[in-house]
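Can you keep this structure in mind? I'll have questions shortly.
Some chains have been omitted; the remaining ones sit where they do in the full complex.
We call the chains A and B, going by the order they appear; numbering starts again at 1 in every chain.
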Amino acid sequence: MRQNEILIGAAYYNEYMPYERIKQDFELMRKIGLNVIRVAESTWSTWEPEDGVFDFTKLTDVLELACQYEIKVIIGTPSYAIPGWLAIKHPEIMSVTPDGQLPYGGRQSFDITNSDYRYHVNRVIRKMLMTIKDYPCIIGYQLDNETRSAHAAGPDIQAAFVESLRASYPNINDFNQKFGMDYWSNRVGKWEDFPDVRGTINASLSAAYKRFLRDCITEFLSWQAEIVREYINPGQFITQNFDPSWVGYSFGMQPEVNQRQAGACLDVAGIDIYHPSQDALTGAEIAFGGALARAIKKSNYLVLETQSQGQLEWLPYPGQLRLQAYSHLANGSNSIMYWNWHSIHNSYETYWKGILSHSLEPGETYNQIGEYIDELLPIERHLMNLRKSNMAAILIDNESLTGIEEFKKDNGLDYNEILRRVFDACYNMNLETDFVYKEDDFSKYKLLIVPALYSSDNNTINKIRDYVENGGHLIMTFKSCFADNELKVYPDAAPHNLTDIFGMEYDQFTVPGSASLLFDDGQSFSNEKFIELLRPEHCSVWARYSHPYWSRYAAVTHNKSGKGSASYIGCYCDKNAFSKIIRRVAQIAGIHLPGYQFPIIRRVGTNDFDENIEYLFNYSFENQTIVCNRPCSDLITGASYSEGDGITIPSWNLVILRDE
Amino acid sequence: MRQNEILIGAAYYNEYMPYERIKQDFELMRKIGLNVIRVAESTWSTWEPEDGVFDFTKLTDVLELACQYEIKVIIGTPSYAIPGWLAIKHPEIMSVTPDGQLPYGGRQSFDITNSDYRYHVNRVIRKMLMTIKDYPCIIGYQLDNETRSAHAAGPDIQAAFVESLRASYPNINDFNQKFGMDYWSNRVGKWEDFPDVRGTINASLSAAYKRFLRDCITEFLSWQAEIVREYINPGQFITQNFDPSWVGYSFGMQPEVNQRQAGACLDVAGIDIYHPSQDALTGAEIAFGGALARAIKKSNYLVLETQSQGQLEWLPYPGQLRLQAYSHLANGSNSIMYWNWHSIHNSYETYWKGILSHSLEPGETYNQIGEYIDELLPIERHLMNLRKSNMAAILIDNESLTGIEEFKKDNGLDYNEILRRVFDACYNMNLETDFVYKEDDFSKYKLLIVPALYSSDNNTINKIRDYVENGGHLIMTFKSCFADNELKVYPDAAPHNLTDIFGMEYDQFTVPGSASLLFDDGQSFSNEKFIELLRPEHCSVWARYSHPYWSRYAAVTHNKSGKGSASYIGCYCDKNAFSKIIRRVAQIAGIHLPGYQFPIIRRVGTNDFDENIEYLFNYSFENQTIVCNRPCSDLITGASYSEGDGITIPSWNLVILRDE
């Protein structure tokens, strides 16, 4: 979806305000150039305070004035948090999890497949859309919000799961064989005897249930999209705010949603990106979230939520709000939307602060946003709809994430930590990467990095094999191609069906102990948690283990194969070892990397005028200088540079270069 | 309540003894001068082994002999631990908590508002009191024991809670608005739809429920007091053993009880004080607990429980038992009662040892108590009923404690840790402090310290304003006057309604990161967890942040206002920074502080003879010497000192000075 302006705004909750102030708020927004709000997704109980009693006044008040103040509006359907009366009327709506039924109170705590829930969601969405659909300020709709399945495992949803298994495995013996159900007396004699899946110790079954829950989310969003499409007007879009995984901030792939599949029903992908700030601001989470979002619709995306003040430790230093805004654009976003406009005076997220502090007066954060918008407006048409043509991709996979998680008890490995180690290595060396899924075509990339693809069916393995045969350069890490699509370990040498491509195989692995990683050039790095003992056959050995007993095994191998090459990293090594290997393969693949690296970060793309746009960011306290390699000028300042000129990027600042 | 002797004794459980030995025990008590026991509160199942079957023999045996041996007795009503048959007869008595219903077995695990429970409590108390009330050895009654609400949240008590809300907010829209219930779809359309409060994520609602539970305790004790008053004889008192909060020992304000309000039905306040010992004995917990207890009835108090041997790490060094005993008296206690006489041979508290070890033979602890009683008896009339006239007070508040706790997830702050940091700073510099509650008159104090008064209604804020206007000197810390009585954050600049008094305001706060605290005299201190970014207007700035970006903000401010002054500490700084600020304000307030500090601790008061009594304690291994500032003599040794004499206080020892 191409846009004609960059959307800058915030979530807006008229319902939460301690006193009536829409006009005041909209005047403040207009004053600094905010042009969009996102509303209505959190407060079903406000729109329907009693069963069947609807009152959209607080919403239509906002829409009336938004039209008047020329503020665009994205409407969220209010299904992610239910009213208390609904939980009282249909107690079985609340999710029955492995730890028991969830109480009413929080959000995303119910079974999204429950038919009573669906009845009421359908009704409230239609009532809302009938009421508001013709307000011209509405530009799009968001379905639900950060959708979750709430680990629901009540009788009805479990019955649906068993039906889905039965459809895949009409003969129960095939199911038992594939899932290894004989183990610990778990064999199921007939489908009617299927036990409650919540107690299972079978990782294949547990993972299949998690996949089923992801499918439920895909189906739920698709169902909502169909409802909403009955009401939307031409030019309006449908989106969802997907969110990455979370470790106190956005980190890694979302385990509970298959965003690629769930995004099929959308017009444009949306994403939440919350990231470390102050001294810890690196731009890496912004780039990671951006790559996640681009991978959904293979296009530009909307940042639907990001922090302005946010949590205690995120209060931005002067200049950082501006730097973050440009960072989103440089990764392909067409919006910067803060959560939220004000700071909430009651309840749970009181200290997740918005653009305005609790005083509701314009302050530091408000002013800094205004300042960067003033600077941005004259050049926005050169920055929006940025097109990426990255030469490297990273293959990500929900099934493998689940597989690694199921066996974390055995080795302490975490899929997202491995993924981030790979992604961050690329980010820091200014190798821009896309994310691809198994179902995507990755033949166009010069370099394909495959971290911990634990679950891999033979189709995928053959695609990877073809990729290499046809000239692609592959880097695969430990724990890849080890198990099939139901997490059954392949009963042959690992990596399954690729040992010829790699020219090595292994069937033993252990903890590193004192084993460090020793490269052929003498450089040495540490390992942690896990090493595989690779037996090279006809490959080059780039690194071995430095260890009294494991030195006979390879740790990192490289092999020319077909028209391409296949490199394998058999150990959970230091991030600098990852960098070294990726850099070496990139060179073989003919990818040019700049001479500078983090904290100087480079992002490039092509704009609507087919100009090459090159962002250079400085994520540090110190000024940074690079040498210009061609005639170009800075879009912001207008300064011109010739080849060989020094370009200085001040602390927490950037330049945006356009070829002259 | 004034007494005519100091009560020294122990809890006594005839019911727990492995064999019959009351006479033997009472002879041992008399031999070293113990004069009081506390009995009967723990063993309802002994008094009523089956429903309606009563047997007080084990109690009357004790009372008979207590009269004979002239040992005074405090009777506890046995309501804090119920018999098994009662839990079986009325299963709904057991508390239904957010984590499910509590099992039978422990104490304080039931709903004290349950009507079946009340029926049986009423019956057993009346049966007991009718049986024993005329034993002349009885000097008083204790209601229940360390009363708790057991986090009860079953249907009946929740219905009562909703009724109480409805009484406060007859219009449900007012309730929704005040509590911000629209948030996450929690709005309640009608009172009948009020969802189970156990799942709420609304901090205002959660805090209101905790306050309601405190009110239940106040009501319960008042109800018991009325029953007991029907039976007591002239001269007998009613008390309760309140306990501070707990971190392995007594620490901070009790979150679950409003002791000030719950104490209204009592004649004299009682308290439990358990404290670190051996190398970690400082006297601070004894002083803290004493101040808590004095604040309840604004008078002397009874230490109803303290350790003799207690837990493993508390076995006292030689001399410490004596030091601890005098410490209690120096803070205004009229009793020293140990828990308990013997060491228990079965069950849970086997290793919470008493005066006698499990051998039940006189040992070290018994002997050391005897030794200090011999010394104390000749001077006890000079030490009891000690009256305090402290010039400084600390404002404590259950609502603010709850408020800070509700948002601990956001900033890691803990009310009691902040309170102790303030209290201990005063203690260590020998600034004796009282505790005051919002409802108290604090106009008489020269210095008022207000730590983290997160929840503050406008009445309280105006009282504080008036205090300063009328000449009081105020020190307030961060996180004060931020939210109203229902934890709704005030929608204006902080500290609410006091920005003129302080001459500064703020609306941003963050983690300190590298920001240290830099005073105007160049001294520097560390911060932790939380800093506010103060914008000084017409105040003095005593300290700023040393930081690349936050140095523009103030950290500690001071302002003359009206006839007094208002100082503000905007950061969770090191205890030495607190000391520095308090010392500076004390000087402005005209409070004289001695030149020595911890481990030399000074406590003063006036006795029944209107003599000024000055205790000087040495809580350390090393002898300590101070210079005498007036003619005086030591009550214990009789030694006389002139001005300029050195007074040496040996290791773990004390002197008690009286003006000559």
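Convention: a contact is a pair of C-beta atoms (placed from the backbone, for glycine too) under 8 Å apart; a residue touches a chain by one contact, two chains touch by 3 or more.
What you see is a predicted model, and the numbers here were worked out from it, not measured in a lab.
The copy number for the entire complex in this file, given 2 shown chains of one sequence, is 3.
What we mean here is this: only the chains that are shown with their structure count from here on.
Note: centroid distance chain A to chain B, computed from Cα atoms, is 50 Å.
The residues of chain A lying in touch with chain B in their complex are 13, 15-16, 18-19, 42-46, 49-50, 53, 78, 81-85, 87-88, 102-107, 278-279, 309, 311-313, 315, 317-318, 343-352, 357-361, 363-365, 621. Against chain A, in their complex, chain B makes its touches with residues 98, 177, 179-190, 193-196, 198-204, 407, 410-411, 486-494, 507-511, 513-514, 530, 548-549.
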